[in-house]
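I have a structure I would like to understand better, so I am pasting it below and will then ask my questions one at a time.
As you look at this complex, bear in mind that one protein chain is not there, while each of the others sits in place.
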Amino acid sequence: MRGIWGKNIILSIFGESHGSAIGIVIGGLPPGLSLDFELINRELARRAPGWNNLTSQRRERDEIEILSGYFNNRTTGTPLCGIIRNKDSKPEDYKEIKNLIRPGHGDYTGHIKYKGFNDYRGGGHFSGRLTAPIVFGGAIAKQILMKRNIAIGSHIKSILDIEDRSFNKISVEEELILDLAARHFPVLDEDQGRKMEKIISQVRKEGDSVGGTIETAIINVPVGLGEPFFHSVESRLSQMMFSIPSVKAIEFGIGFDMGNAKGSQVKDEYIIKDGKIKTLENHNGGIVGGLSNGMPIIFTIALKPTPSIGLTQKTVNIESMEEVEINIKGRHDPCILPRAIPVVEGGTALVILDLLIEMEGRSWMN
Amino acid sequence: MRGIWGKNIILSIFGESHGSAIGIVIGGLPPGLSLDFELINRELARRAPGWNNLTSQRRERDEIEILSGYFNNRTTGTPLCGIIRNKDSKPEDYKEIKNLIRPGHGDYTGHIKYKGFNDYRGGGHFSGRLTAPIVFGGAIAKQILMKRNIAIGSHIKSILDIEDRSFNKISVEEELILDLAARHFPVLDEDQGRKMEKIISQVRKEGDSVGGTIETAIINVPVGLGEPFFHSVESRLSQMMFSIPSVKAIEFGIGFDMGNAKGSQVKDEYIIKDGKIKTLENHNGGIVGGLSNGMPIIFTIALKPTPSIGLTQKTVNIESMEEVEINIKGRHDPCILPRAIPVVEGGTALVILDLLIEMEGRSWMN
Amino acid sequence: MRGIWGKNIILSIFGESHGSAIGIVIGGLPPGLSLDFELINRELARRAPGWNNLTSQRRERDEIEILSGYFNNRTTGTPLCGIIRNKDSKPEDYKEIKNLIRPGHGDYTGHIKYKGFNDYRGGGHFSGRLTAPIVFGGAIAKQILMKRNIAIGSHIKSILDIEDRSFNKISVEEELILDLAARHFPVLDEDQGRKMEKIISQVRKEGDSVGGTIETAIINVPVGLGEPFFHSVESRLSQMMFSIPSVKAIEFGIGFDMGNAKGSQVKDEYIIKDGKIKTLENHNGGIVGGLSNGMPIIFTIALKPTPSIGLTQKTVNIESMEEVEINIKGRHDPCILPRAIPVVEGGTALVILDLLIEMEGRSWMN
Partner (left out) sequence: MRGIWGKNIILSIFGESHGSAIGIVIGGLPPGLSLDFELINRELARRAPGWNNLTSQRRERDEIEILSGYFNNRTTGTPLCGIIRNKDSKPEDYKEIKNLIRPGHGDYTGHIKYKGFNDYRGGGHFSGRLTAPIVFGGAIAKQILMKRNIAIGSHIKSILDIEDRSFNKISVEEELILDLAARHFPVLDEDQGRKMEKIISQVRKEGDSVGGTIETAIINVPVGLGEPFFHSVESRLSQMMFSIPSVKAIEFGIGFDMGNAKGSQVKDEYIIKDGKIKTLENHNGGIVGGLSNGMPIIFTIALKPTPSIGLTQKTVNIESMEEVEINIKGRHDPCILPRAIPVVEGGTALVILDLLIEMEGRSWMN
């Protein structure tokens, strides 16, 4: 609790959007790992704002300063702390709306929970900015998982009613994953992708925002990760996904379509392929009985439209307890999905790594 | 991990479907509580099989024997252990299919994880039967939450394409919740409920099964439960829900429809009502910034059709590594939803209680 | 918290001395382990009362009934629950002193903590009887550690002013350990042992009791167990030892004598012996920087005299808040040390196993 996550890889995240710095302490990394800063910076850049006109215009390169746990370009095995200074913050943007709780954000709930002492500027500790440390940790986890050929890739599955096609649940090529991972706006069908970008641009002009869904695949996961109760792969992944601001739904495999099906329609029968047990189909998204079954793990999440929109909204002045109107200024994302993807993938990598160490110990990491 | 859940209320569950007993140890209960066995038995009966022709015909009244933590009809405050003996087990039903891994169950993943030593009979530790202890613990949590007027109710929202109407997200009456909680087949629209029952009966005759969705509401939750990261209310509830066998998806508020919306369409503006801050609508399902906002918490889960169906399926003999066919016998549920509801509600009660103690301490429980 | 211990091996203990049963749930055991019931029963017998005239005359063979996690004489890898029924309890012994808090026991602190609802009979959940489940779990841990030749042995180091000689800190023979482990009253110097037994007999006649110290050695522990902060080997062992009723002090290596020494007198210089790095002496008791260094881990604990003595003592009636006198009846141990030894060793085994899995994973256990 309280900003702490994990069992074998332990994260402690801290910081506020417009405070001095944000950061993360990561315990449980193997000693001797030379961090792949190209990967780390690519992932941080994917999450950073300002890379094109589809995102918030806050321009801030998230630069990691490592304070501990790294010596002679190798992890030491003791806790690694990385921080990112907040440079381009313009807290004055938020001053005038200090007491006006922004609908859809954590302003109100945070105000009550923290008795009015929370840093309200830009959401403070509730800000999506706090996901940058998760991306950092996630990039390290991705690097480690590569040793096992475990790869994680995502694409934007839908924005409004524009739908990308889905992953082939039986088989997701590593090549495809690596290709997606290098992109700022990953889709499987480029035509649909262009339509999505067009809608986002349009919505931005309207001062509105738009939600969507992201589909993620994890390949080459060994059989048996997870626990039957409380710590199923679905439990662990969903816990992480719902730490990402704006995520409101998750489904594994065909998910909600399971509720619309007969057992005879969604059975995942077993076959032997190349000497290994596989399922003929993969309605369950690679997880059965809470454990990974060796098939691609596939899940989809839905993110809500950024609640910061240009339209006037009703709200309450929390100090005076009066109903008022609010116009949210500042530099906001019309669509958070592209920037959310490295967070989704990084969080996923951390979960899979934590579960893998649980099952197989640590020696394979060295 | 390893069958353990919770921080302030701690559960440890154990047992196998056809072993000697299943049970639970619950730590963190307040001392001096006189357990409401009527409530406990009602909840256990709702989960038990055999109550009508829509469920498995295994007739087993789940009778709790309390081994510890209860003295002179009061909780002592020390760990409470309750066990349920397995009486009507017919393990011979499973002998002949020992090495035939049943599609869609935890047989294969469990076999690999536990290196072939898991109790394969009826799913063993993976069995839905292990949810009975959660129902027991959940009934106690429900009883405690009543002191705060926090009530939890559910209804079957859909089975195949038959849909019940939804909860009114702005306001769910306590009366309605209590009414639903007393029923074996809770729906809001009785006509739709009858259609659902008809479909289940029909599917049972076909030797098939059917999935569906359950909508759950929690009312009178104070503002501020949860944590911004890793332990959001959504994180905690989804972790628990994905501990329930067959659950494959969850959404909070309008969930996946968020992905299909513009920000201007799904804003939850604030107003003052009866001197309190409320939202005008409740697309977020009572959770914003990961914390409860005082509105009804509303979520929907999807359950897959029971994978044990009467049809012949392809599978693999895990011993001989040959492709074979399997016909699953035994007494199975054509639709698990009615029996899953007390588990969903009990698990929900445990999560809310754990978070409430985190925020408000323990003194209110006495 | 709340009766839960461990990270990789997780214990949940429950029960009251005169309730229905006491027990333990053990998570994290490897699958496929055939339990050594001879070892388990030997350890339980060493802890059980009534084996000779030096202990409480409550005669109760602690018989483990395994409820889960064991199938076809093998652990399944899922949580193993073992219970021990309370048979020879004579709760009426305690009735008349219900409100008279016994000096030195948990009666008063438990009464306040649990608001008067704790099971006061024989100490209830505070009873030393609750250590039987730890002995059970500890015997399993001992069995597993044998695969690595890690052995744990103890002897009574002193009772009153009668002192046994100490372990040779540089080298403790496995043979010696195994010999000690088979005994009810283990000492290194038999003559001193006889004097101790004589003193205990005498004290028993006086209606008094007597404390003492126990020295424990763990051999063949690999280098590197533990963590530098919060989870040092000393931290973990001491946490466990102070869970054993009556333990009031612990020292590692020469312990308190460190405070009486100059650095030049207690240096543990390194040498190479048989190709391995060893220390020339072992003042640090096998733990340096919080981590095991490959030398025998040696620690000594002090246990207080059983506070239940035949003499009249001053106390308070907690109901009427009057000062009164108390005469404690019942069957008590004049010296708890012999019965504490299997608890000390079992608890130690659990700690070492938990730390070993942390460092080396689980595969070596199969």
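In order of appearance the chains are A, B and C, and numbering begins at 1 in each one.
Here, contacts are C-beta pairs under 8 Å (C-beta built on N, C-alpha and C of every residue); 3 or more make two chains touch, one makes a residue touch a chain.
What you see is a predicted model; the values in this text were computed from it and never measured.
Screening A:Ile4, A:Ile170, A:Leu188 or A:Leu311 against the full complex identifies A:Ile4 as the residue touching the chain left out. Residue-wise, the contact with the chain that is not shown comes from A:Leu80, picked out of A:Leu80, A:Met241 or A:Ile318.
Within the complete assembly, A:Ala21 is the residue of A:Ala21, A:Leu178 or A:Ile271 that touches the hidden chain.
Mapped onto chain C, contacts with the missing chain fall at residues 1-5, 7, 11, 13, 101, 103-110, 112-113, 123, 125-126, 130, 158-161, 203, 208-213, 223-224, 227-232, 234-236, 238-243, 245, 247-272, 275, 277, 279-280, 283-285, 288-293, 302-309, 311, 313-316, 318, 321-323, 358-359.
Against the chain not shown here, chain A presents residues 1-4, 10, 12-16, 19-23, 25, 27-28, 31-32, 65-69, 71-72, 74-81, 83, 113-119, 124-125, 366. With the whole complex as reference, residues 7, 78, 228, 357, 359-363 of chain B touch the missing chain.
As a convention for this text, only the chains that are shown with their structure count from here on.
On superposing C-alpha atoms, the copy chain A sits rotated by 180° relative to chain C, to the nearest 5.
Chain A and chain B, compared by their mean Cα positions, are separated by 27 Å.
With each centre defined as the average position of its C-alpha atoms, the distance from chain A to chain C rounds to 46 Å. The mean-CA centres of chain B and chain C are about 39 angstrom from one another, to the nearest whole unit. In chain B, the positions touching at least two other chains are 1-4, 13, 113, 125.
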